[in-house]
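Only a single protein chain was left out; the remaining protein chains are all shown in position.
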Amino acid sequence: MSSTAAPASSKGVASESPHHSSFRTARHRRAYRSDKILEVVATGSATALLLLLGALVAVLVYAAVPSFRTFGLAFLVHSEWRPNELERFKRDAQGQIVKDQDGEPVTETIPPAFGALPVIYGTAVSSAISLTFAVPFSLGCALFLVRIAPRSTAKPVSFLIEFLVAIPSIAYGIWGLYILAPFLQQHVEPPLNAVFVSVPGLHWLGSDATTGRDLFCGSLVLAIMVIPIITAVSRDVLRAVPRAQIEGTTALGATWWQTSREMLRYSRSGLFGAIMLGLARAAGETMAVAMVIGNVNQVRPSPFAAAQTMSSLLANEFAEASSDLHRAALLEVALVLLVMSLLFNVVARWLVVGGGQASGAGGH
Amino acid sequence: MPELGNPRAQQYPPVMKELPMPDEPENVESERAHAAPSLPGHNGAAPQSRPAPAFSGYPSPLATAPPRREPSLTAQPEIHPELNSEPHVLVLSQFCLYYGKHKALHEISMPIAAQKVTALVGPSGCGKSTLLRSINRLNDLIEHVRTEGRIMFRDENVYGSNTDVIGLRKRLGMVFQKSNPFPMSVFENVIYARRIADERSKARLHQVCERSLRSAALWDEVKDRLHSSALGLSGGQQQRLCIARAIAAEPEVLLMDEPCSALDPIATAKVEDLIHELRGRYTVVIVTHNMQQAARVSDFTAFMYLGRLVEYGPTGSIFQNPRLKQTEDYITGRFG
Partner (left out) sequence: MWMGCIACAAIILGVLALVLWYLISIGRQSVNLAFFAQDPQPYGADGYPGGMRNALVGTAILVGLASAVGVPVGILGGVYLSEYRTRAWLTETVRFTADVLAGVPSIVVGILGYELLVVPLGHFNGWAGALALAFIMIPIVTRTTEEMLHLIPGSYREASIALGATKARTIVRVVLPAATGGLITGVMLALARVAGETAPLLFTALGSRLLTFDPRYPFPSLTKQIYDYATGPYAEQKQQAWAGILILIVLIFSFNLLVRLFTRPRQFRA
């Protein structure tokens, strides 16, 4: 926009200019294009993340539709998981076997039936047991790192604990399968089982066979895998408790444990978030669990009975699904798994980031 | 030199007229002459047209100076007439800047003389850095910034809707308060602007590098380590490197935002010598809170307060013979 007021040659304006005008020259147009390109590409990549999440949900929903149609919501509460058809004798209303004109029993084919209850049970119970073991140890270790350990010890210990996270899950799986499971089978489960069976109120906790590859073993392995996560996040949450808080309690004459309890109480939402993160990992863990949990779709109250989780079911059956309905049922299970893990992650994030307002860890 | 008429007539400001462009000195004179009501209680003597007093570098209010006018926040800025005879490279015209709802700059109108050093002084928070950064539109990087008014750079409006801001910035070099060399070698830092211009010729790049470093009085210190990291230089060297980097872009105007505030006295002295040498080749606008530095280094000084331009004139006049009491108070350290 040139000045319309004074003529350019008035003595107020320096007329000599070694550069050409700043208006867009061809080279500037090219430079702006590179700006635009980078912006578009970067925005596209960011949108790719959104698309990824959307695709996950959409594809699962779409592919699980046959299962929705066949089983409806009852899918979540039925416990029979039978991918194959059943042949059985047809019975009439009184229960007598129906015979055809030759006197041969008539058989009928029962179509496959799928119900997700066993795997939902397996996931829920294995996660719950693993957390019961993991949480006390994790919180204790986090308190150790934050309050007891000198800087020189805390660093290597933290590093080692974070290395625990990096160990791939099949490593845990193999270790669980060949070291832990036999150990449990020989030394832990028989005596415990005997105890359960003999104590009057607890005999439902006992199991006929203790192979070592069961819900209990799976839960233990999960606990080991989940401890480093809960420890790491709890450590960060506890570290963010303001010094004033700690000093205030100590100045009032509180013992070490009372101060620590105050810290835990102060950051309880963040800690709860850490636990939820651990829960999310436990529920979604596949390989380690698939190797040690026994892989039987059943609902049994005993921890020494074989079981199946949603992810172990998928790991075992997906590649060789025998029919479209089978696959659709598996996909519906996957959808439940996805929704559950999304829920846990969202809540956990909200708790750790939102609840920790005082910590300054809020919202990167 | 055109007479300004009775400046004391400004004490009761007339109906605010738009400040005319300083390239119309005739209008200025006639408007102000018309606007002057005769005021009781002042000795009606017009100020003598003194020759500019010998430049002493230290403020010394003369006892025989006419009584200073009391400051009024809505008064027109006091712009000394000497400015109007200089060729201008930048002209600000009723320029306002808002950070969200907060008005940071109030109707700034001032010309910047070409090939001279102009200093912006004032207490902290008076808006001098904001003003400087508005000239090359660096405030665009901040969210919720809104501007009104114009800044004319030669014959283009910096804030015009069609302006090629990137091209503009190549002609306005900037040196920041805290030196910020890129984490690259000294050589790469200096020729960064040439790389933007797609200069490929190695010989030419080396030529530009040497010339800029010599202009920044840094060549001898770094000529053996051109390809080592710039972050290994001392603070003063880094700042001179940033000046060299700005010069290498061959700008017309150099904007310097408190370039010496983070430097020790020796480095400061070197940078000030540098500015002396750059005058004449470049127009320099320097923001400083150090009064002595402004007095040493600049040809013109603008005093700002609370986002307004208060007084603006040749450095000698401002320091020896400020027309406003507020200016005098600041210069002598009574406030700010």
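Each chain gets a letter, A and B, in the order it is written, and its residues are counted from 1.
As a working rule, a contact is a pair of C-beta atoms (placed from the backbone, for glycine too) under 8 Å apart; a residue touches a chain by one contact, two chains touch by 3 or more.
Quick caveat: nothing in here was measured; it's all calculated off a predicted structure.
Here the missing chain is touched by one residue of A:L76, A:A124, A:I167 or A:L192, and it is A:I167. Within the whole complex, the absent chain has one touching residue among A:L222, A:L271 or A:A334, and that is A:A334. Among the residues A:S45, A:Q94 or A:S152, only A:S45 touches the chain that is left out of the figure. Here the missing chain is touched by one residue of A:E189, A:D214, A:E262 or A:E285, and it is A:E285.
What chain B contributes to its contact with the hidden chain is residues 136, 138, 141, 166-171, 173-174, 176, 178, 180-184, 192-193, 195-196, 231, 242, 245-246, 249.
Listed here are the chain A residues that touch the chain not shown: 31-32, 34-35, 37-39, 41-50, 52-53, 55-56, 59-60, 63, 136-141, 143-145, 147-149, 157, 159-164, 166-175, 177-179, 224, 227-228, 231, 256-257, 260, 277, 280-281, 283-287, 291, 311, 314-315, 318-319, 331, 334, 337-338, 341-342, 344-346, 348-349, 364.
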